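Coming up: chain A.
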Amino acid sequence: MTHNFPVLIVTVPLLSAFIISGLSWVKKSLCFPVALLALGTSVFCAIGLLFRVLDLGVVEYHMGGWMPPWGIAYRVDLLNGLMLVIVSLVALTNLVATHRTVVADFPEKHGTFYTLYVLFVTGLMGISVTGDVFNLYVLLEITSLTAYALIALGQPDRAPLASLNYVFIGTIGACFYLLGIGYLYIMTGSLNMADIASLLPPIYHSKAVLVAFIFCMVGVCTKMAFFPLHVWLPNAYTYAPDAATSVIAPLMTKVMVYVMIRLVFSVFLPDFSFHVLHISHAFVWLACLAIVMGSLLALSQKNIKTMLTYIIVSEIGYMVGGFWLGNRLGMSGAILHILNDAIMTLCLFLAVGNISYKIRELDFVHLKGLFRKMPITMAAFVAGGLSAIGVPPTCGFFSKWYLISGAIQAGQYGFMLALLFSSLVNVVLFFRIIEIAYFEPMEPHNDTTGLKGSIIEAPLTMLVPLLIVAVSLVVVGIYSGDIVTTLIAPILPKGIG
Partner candidate 1 sequence: MIPQLDIIILTLVIVCAIAAISVKDLLGCAILFGAYSFMMCLLWAVMGSVDVAFTEASVGAGVSTVFFVAAVFRTTRRTKD
Partner candidate 2 sequence: MKKIGLIIVCLSGALLLYATQDFPRWGDPNSPASTHVSPRYIQKSLEETDVPNLVTSILADYRGYDTMFETTVIFAAGLSCFILLRAFKKKEDDLYYRHISTGITLHIKGDKTIPASSKEFERIDTMWTPYDLIIKTVCRFLVPFIQIFALYVLAHGHESPGGGFQGGVIFGASFIVIAIAFDLRTALIRFKEKMDGLLSALGVFIYAGLGALCLLLGGNFLNYKELATILPMDPVEARAYGILGVEIGVFIAVMAVMLSIYVNIVSEGRHDEGL
C-alpha cells in the first residue's frame, strides 16, 4: 500500500468528505470524528511519503495506469513532500482547535461546514502534489469555491460582500492561469509539467511563451494576494468566521507561493525565468513594495485580525522577493519561510480565535488587561509575535536570516532594507498590543463571565493545540539548520548560483 501514498493523501479525505456530507443528514455527531480520521490518515500518508521521497529521490504515480503525457501523473519530489506535510499538519491542528467554535457558531450546519473544510484541505493537498497543469487548475477551483463559501459564513453584514469581491478577483486570477496554460498547450501540445519543460527550450524566444509566462504569473500572484493584487484579502479574512480564517490564512497563500515556485522550477525551468527573461529584479522590487506597504497598512489598523491580514500581505512579499533573488540562500530562505510563516500565521490566528471565542470583540480597545484574564492564549500570541518580528529562538528569525544574507549576496540592498524595516514595524505592532493587553485594566462590560478578577481562559481543546503550535515555533527554529540541509537544499536545481 505504501506505493499508493501519493493518491491516498488526496482521495481518502475526498471520500470522507462525501461520507461526512451524507452523515450530516443522518447523524450529525459523527461528522467531526470522520473528519479527524480523514485528516489523520492524510497526515500519516504525507509523512510516510516524505520519508519515501527522502530515500527514493522522486516518486512517480500514474493515474489510471496511463503513461504521463497521455494520462495524469504525479511526480512527487521533496518540495511536494514538504508542502504536503505542512498543509496536512496545519489542517489537522486547526480542525481540533476550532471544533468548539464551529459547533457554537453553526449549530445545525456544522456537518456541511466540515464537508467544505475537508474539501478545501483536499484541494490544497491536490495542488501541492499534482504534476499536471490542468489538474492544478481544477483543484485551484475546488479550493477557491470552498474558500468563497467558508468566508461568506462570517459576520452577516460584511462577509458576503467581501466573499463576492473575492469571487470576482479570484475568478480573474484563475482564468488568467487557465489562459496561460492554454497558450502553453497551443505551443507545446502537452499538459504534463515535465513534458512541457522538455518541449519548451526550442521555443523559448517565441512571443506566445512569454505571454503564457506573464499570464500564469499574474494569475498566481492574484490568488497569492501579491501586493498590487491583494485588495480582496484584508476584508475576506477579517470578516470570515474564526474557524475558517485560521485554516485559510496560513495555507491558501503559501500553497500559491508553492505553485509559483513549481511553475518556475518544473514548467518554465529556471534558466528561462532568470536568464531569458530579465524580470527577477522587477519581482524583487515589487516584493519590497509589498513588504513596505503591507507593514504600513498594518500600522493603521484598529482591529487585531485586520492587522494580521496585512502582515500576511507583507509576508508574501518576503517569500516572492526571496525566491526571485535567484541565489541558493534566497531560495532556501523563501521555501523555509513558507514553513515558518504557515506555523506563525496559524499560531496568531488560533490565539485571535480563542480571544474572540471568549470576548467576541477584537478591536484594540477591547483587549485591555487580557494578560490577567487569558494568560496562556496571550503567551502563545506573544510567541507568534516574536516569530513575526524575527527574535532568535523562534523560526521567523532563521528564515529572515537566510533571506537577508541571500539579499546581500545578490546585491539587492533595497530588499534587505525592506526586510529590516518590516521587522521594526512588526516590533511596534506587537508591542503595542502587548502594552494594551498587559498594562491597562480590563473594562467590566466585556468580561463575559462576570467573575471579577478570575481567569476566563479558553476551553482546553482550544488551548492544547495552540500551545503545541507555539512550542513547534521554537522547535522548528532550532532544527531549521537540519531542515534546510536535508529537505530544502536538494530541491534547488543545480543551475542556481
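Definition applied: contacts are C-beta pairs under 8 Å (C-beta built on N, C-alpha and C of every residue); 3 or more make two chains touch, one makes a residue touch a chain; residues count from 1.
On how the list was made: all candidates are chains of the complex that A comes from, given by their letters.
Quick caveat: nothing in here was measured; it's all calculated off a predicted structure.
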Item to complete: Could you work out which candidate touches chain A in the complex, given the options 1 or 2?
Response: 2
Response to the item:
Within the complex, candidate 2 is touched by chain A residues 4, 7, 11, 14-15, 17-19, 21-22, 24-26, 61-66, 69-72, 106, 108-109, 112-113, 115-116, 119, 122, 126, 132, 134-135, 138-139, 141-142, 145-146, 148-149, 152-153, 160, 179, 183, 185-191, 199, 203, 206-208, 210-212, 214-215
